[in-house]
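Right after this comes subunit A.
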Amino acid sequence: MMNSISNVEFLNELVNQICKVQKYENISQYQVAYEVDKRDVHRLLSTLKSHGWKQLSYLSAVDWIEENQFEVVYIVFNWDKPVQIQIRCRIDRENPSMDSILPIFPGAKYYEREAHEFFGIAFPGNPDYKKQLILEMWDDIPPLRKDFDPSAYSDRKFTKRDYPTDYAVTSKDNQRLVKREERKRRATALRGGNKQ
Partner candidate 1 sequence: MKSTKFTPYTKLSKTETDRKWWEIGDFFRRNSLWLLMYCTGCCAIELPPAMTSAYDMERLGMGPMATPRQADILLVSGYLSLKTLRRLVYTYEQMSEPKYVVALGSCPINGGIYHDSFAVINQLNQYIPVDVYVAGCMPNTEAVMNGFVDLIGLIKSKKANGWKEYHKNNDWFKENQITALGKVVIDDEFHQ
Partner candidate 2 sequence: MDDSYYYLLVIGGSAMIVNVLLGVAIALFAFVLQTGVGGINRKIVGRLQKRHGPRWYQEYIDIFKLLSKRSVSHGWIFDFGVIMALGGIIGTAMFMPLTSSIVAFENYDNFFIFVYLLAVGMLGMAMSASGSGNPWASIGVMRALTTMLAYEVPFMIVVLTIVNLSGTSSISGIQLFQQAAGNNWYLIALPLGGIVGFIALMGMLGKKPFETYIAPAEIASGPMVEYGGKQLGMLFILHEISVFIEVSLFVHLFLGGATSILEFVVKYFAVYTLANLISNVNGRFKIDQVVKFYYKWPLLMAVTQAIVAIYLGWVI
């Protein structure tokens, strides 16, 4: 009976044999993450597939706008040795393009269409990555980028209901206002895990 500690060790040996791992993160007993160079991704994925990691669970991207890079993430899963692997690779943000993994996992067709639609990443090798999948008649920059402002878009396109101000403030003391400001200040100070 295989316990999963030896699964992860087996995996570590396998991956380090194939290519150079830039960063390794052991998230839990059943999930690990490797960050590799973008040219090694295809070799790594096909070797992993031949060793049993046959299911592509997810393909998406993270927008690191300060470092001016996109991070494309592939998540693959094995049903016999249950470890979920995240393969991360950084690509350039100005002209983002990543070779398509359609020959290895044919189901990546729709994931790449979605990543193109929401981030703008091109996938040469996938014949129809430009077709629209989810957003119909979209007229702005790809929406999941961090420099897209969803509330400005919403205010521009959909009007808000205006409520008539038919009430009046009757009491002169503004204890409530003071208490509310105090609450807001405390909530902002606690953000990010800072203790008071």
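A quick word on the picks: all candidates are chains of the complex that A comes from, given by their letters.
One rule holds for everything that comes next: a residue touches a chain if its C-beta (ideal position, glycine included) is under 8 Å from a C-beta of that chain, and two chains touch if they have at least 3 such contacts; residues count from 1.
Being a predicted model, the structure only gives us computed values, none of them experimental.
Evaluated over the candidates 1 or 2, subunit A touches in this complex the candidate numbered 1.
On the subunit A side of its complex with candidate 1, the touching residues are 131-132, 134-137, 139-140, 143, 148, 150-151, 153-155, 157-161.
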